[in-house]
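Left out: one protein chain. Kept in place: all the others.
Order as written gives the chain letters A, B and C; numbering starts at 1 within each chain.
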Amino acid sequence: MKLELGYIFIKDIQFSDVSKVENGTLYVNKEEVKALILEDQNFKKADVELAKPGESVRIMPVKDVIEPRVKVEGPGGIFPGMINKVETVGSGKTNVLKGAAVLTTGKIVGFQEGIIDMTGPGADYTPFSKLNNLVLVCEPIDSLKQHEHEKALRFAGYKVALYLGALAKNLTPDEVEVFETPTLVEGLKMYPGLPRVAYVFMLQSQGLLHDTYVYGVDAKQSLTTMIYPTEVMDGAIVSGNCVSACDKNTTYHHLNNPIIHDLFAEHGKTLNFVGVIITNENVYLADKERSSYWSAKLVEFLGVDGVIVSEEGFGNPDTDLIMNCKKIEAKGIKTVLVTDEYAGRDGTSQSLADADASANAVVSAGNANEVIELPPMEKLIGHVKVADVIAGGFDGSLHKDGSITAELQVITGATNEMGFNKLSAR
Amino acid sequence: MMKIVHYINQFFANVGGEEMAHIPAEVREGIVGPGLAFQQAFKDEAEIVATIVCGDSYFNENMDEAKKTIIEMVKKYNPDLFIAGPAFNAGRYGVACGTIAKAVKDELNIPVLTGMYVENPGADMFKNNIYIVSTKNSAAGMRDAVKKMAPLALKLGKGEKIGASSEEGYIPNGVRVNFYEKERGSKRAVKMLLAKLSGKEFQTEFPMPDFDRVTANPAVKDITKAKIALVTSGGIVPKGNPDHIESSSASKYGKYDIDGVTDLTEETYETAHGGYDPVYANQDPDRVLPVDIMREFEKEGKIGSLHRYFYTTVGNGTAVKSAKAFAEKYAKELKADGVDAVILTST
Amino acid sequence: MVKEIERAGIPVVHMCTIVPISLTVGANRIVPTIAIPHPLGNPSLSLEEERDIRRKLLTRALKALETEVTEQTVFEK
Partner (left out) sequence: MIITNNDWVFNKYKNSLNVVYIDGTFKDVLIAVRDKLHMGHELLTHPLGSSVKPSETPYKSIMITDNKNNINFNSIYMIENAIITYDKFNKDKLKFINEKIAEDLKLIDLTVLESALNI
């Protein structure tokens, strides 16, 4: 399967009468976007704001981050099974508004995390401070149930991202990158001497606000299975996960999965990237056993020499991670794990809730308990009233001047377990 | 300017080798031996005001006295920082550097720094107490050691935030510290996997807890003559928990005299352990620490004798953070007391 | 703990309810016991029966101490 990603680089974002992309600037018609959101009768009010790199802006609580993309050639559309109909994506051509993102914010349930600062020390921790963001602030109708609210917000994000993505449909990309995965048999013939490598991609799937969808299916209802890496780039996997801001995979992370990209970068040179295995992280222990046995079995079946395993979330997924590792290593297949740590505020506690001697190659995305100071920002976007409760009430303390002392875990994407960032710990 | 006192052994002070290892501690004004390289690296930011020279044998054989004397010497100069070594792979020098640096830190409350090769026994003993820069295994690595130690020394002396072990060059001390790598995590994962696949050396960024093994000691020749000690991780303590042993991840252990005790009862003993339902152990502590039957065995001649003291800790069976440090200490005591075998009971 | 005692040169038998834990912490001589809250007893039995069980388990522990082992060994009998 072969996909061409065409990047249109976005260096600025502005409101305008007409939505369009011109000379690297994304112009957005605010009213059209609002109207799009309010198509959903679950929302009574919607607002749209801009947040650019370097601005003194704090956005919270962030639910999801989505990159605008559009299918230019080939079957299906972005976000199959969610917005577009179910059809295998991942081939042909897709255009991307690189450097832009849609951010959804919302107070869905009481506890809230998810801060993005566009400048200052907080900005260093999150990749989204480097993007030109269109922030959606949606007010639900009073009677809306939590899970309906989550779904409505998720869909608002997709719709706006696709609306923006569509602006790129007829543009000529500034840069094109080609990704191709041959069939197993072809791959073997093409790269006979190279080690064969797969990626075991763990998806959070524990119930309300902890969900990930694959072609529209809740991942917790699926057995471990395979997917072409380019399918992921076309939005086959999306995030419905509102918990654990620092180490959840937003939809942006899925679209730009760095492990997939970095494996492709070595594909045909130092390794043969065979494919992606997606597996879930359920609550029921028997599910954990079943899914991890299934991962090990598929890995063995593919005949690979090594795998990278990435985790998502906090606590019980450590168990899935170690189960995957143990069972795959037991088959003589080498593993590298990517995780983050909860080593306590002083860094001396046990970092993971599980451990095994076979996990001898681990990449750390940092200690999420480390305490950081976030200076005040001139502007707050999102749910400001809630913001007081969030920062003061849960993970840190909101000071009078608007500065926040909190654990790193409040920042969206700070310790992402796909290895999206450079942050680590020793 | 920052004031520093430096500790070195007889060899690095050019006093002599093994034949001079017996010399007691002496203090010299200013710089001696490797201090020169440090002083050059510090430039105008710090000054080595005194150097303490002590023979390795002397220090290790007269540890308490040596510690006391040296601390007095250091105190006199009221320094901002204390540096010991580097000791490279010299075992006794490493232990001396670690011991004295820790003592200075604990008693004078000033920052300390030492350096040694990672396999120096002193490294394992003290890496969680003090910053130990990882050096090469011989004095030929002096330049490299000074290059790593000097900047860290200045940071410590100024009270600045200390970065992660991999940035600063100290031996990992069990404290996880965040820092920015040069490459993103996914790239590092790909590289690590390639190294692992090709059998090349690679370093995990998060070492799993220690799963090392110790070989079994030879069996007891004649159990009917053996002195046997009871040790438990089930938290049995005299009623009222006189030493206030905490109910979980205890930082201390209890040592209790059971001379003449033939049975542990609800009235006299209890459990301090928070890791299990204490009802049954409190009803009859022999269910965890079987003093009653051991006394019976002693009387019947099935064992030589029951050791006069039992040792107790609390600890989750699976907890990764182990009670290693104090277990080492009481294991030595047991050995010194001539105990031939131990029965360790866990809940 | 068990490793530190062994390392000090004293043979040690670990009496522990959950054998895998004992294996994980590195015990070489292992005697499985009754239950976590009462490893060497059983509150549902009479006092004398309990002492019998304790006697049996401790006899097994002594036997373990008298037995040469080269690898982690569980003394079930």
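Heads up, the rule we're going with is that a contact is a pair of C-beta atoms (placed from the backbone, for glycine too) under 8 Å apart; a residue touches a chain by one contact, two chains touch by 3 or more.
This structure is a prediction, so every number in the text was calculated from the model and none was measured.
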**Q.** Which displayed chains the unshown chain touches
**A.** A, B, C
Q: Give the residue, chosen from A:Thr181, A:Asn282 or A:Asn360, that touches the chain omitted from the document.
A: A:Asn282
**Q.** Of B:Gly169, B:Gly235, B:Gly275 or B:Pro290, the residue in touch with the unshown chain
**A.** B:Gly275
Q) Which of A:Asn29, A:Thr88, A:Gln146 or A:Thr270 touches the chain that is not shown? A) A:Gln146
Q. Which subunit B residues would touch the chain omitted from the figure, given the whole complex?
A. 248-249, 275-277, 316-319
Q.
List every residue of subunit A that touches the chain not included in the displayed model.
A. 109-111, 146-147, 204, 206-210, 220, 241, 243-244, 248, 282-288, 313-317, 319, 342, 344-345, 349-350, 353-354, 369, 389, 392-395, 409
Q | subunit C residues that touch the omitted chain in the full complex | A | 17-21, 35-37
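Here, only the chains that are shown with their structure count from here on.
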(Q) What's the distance between the Cα centroids of subunit B and subunit C, rounded to whole Å? (A) 28
Q. Between subunit A and subunit C, what is the separation of their C-alpha centroids in Å?
A. 50
Q.
Among all residues of subunit A, which ones touch two or more of the remaining chains?
A. none
Q) subunit B: which residues touch two or more other chains? A) 211
Q | Complex interface listing, subunit B residues touching subunit C | A | 211-220, 223, 226, 228, 231, 233-234, 276-281, 283-284, 286-288, 290, 292-294, 296-297, 302-303, 313, 315, 317-318, 322-324, 327-328, 331-332, 334-335, 339-347
Q: Show which residues of subunit B lie in contact with subunit A when the two form their complex.
A: 164-167, 172, 174-190, 192-194, 196-198, 202, 204-209, 211, 319-321
Q) Which subunit C residues qualify as touching subunit B in the complex? A) 1-18, 21-22, 24-29, 33, 36-41, 43, 50-51, 54-55, 57-59, 61-62, 65-71
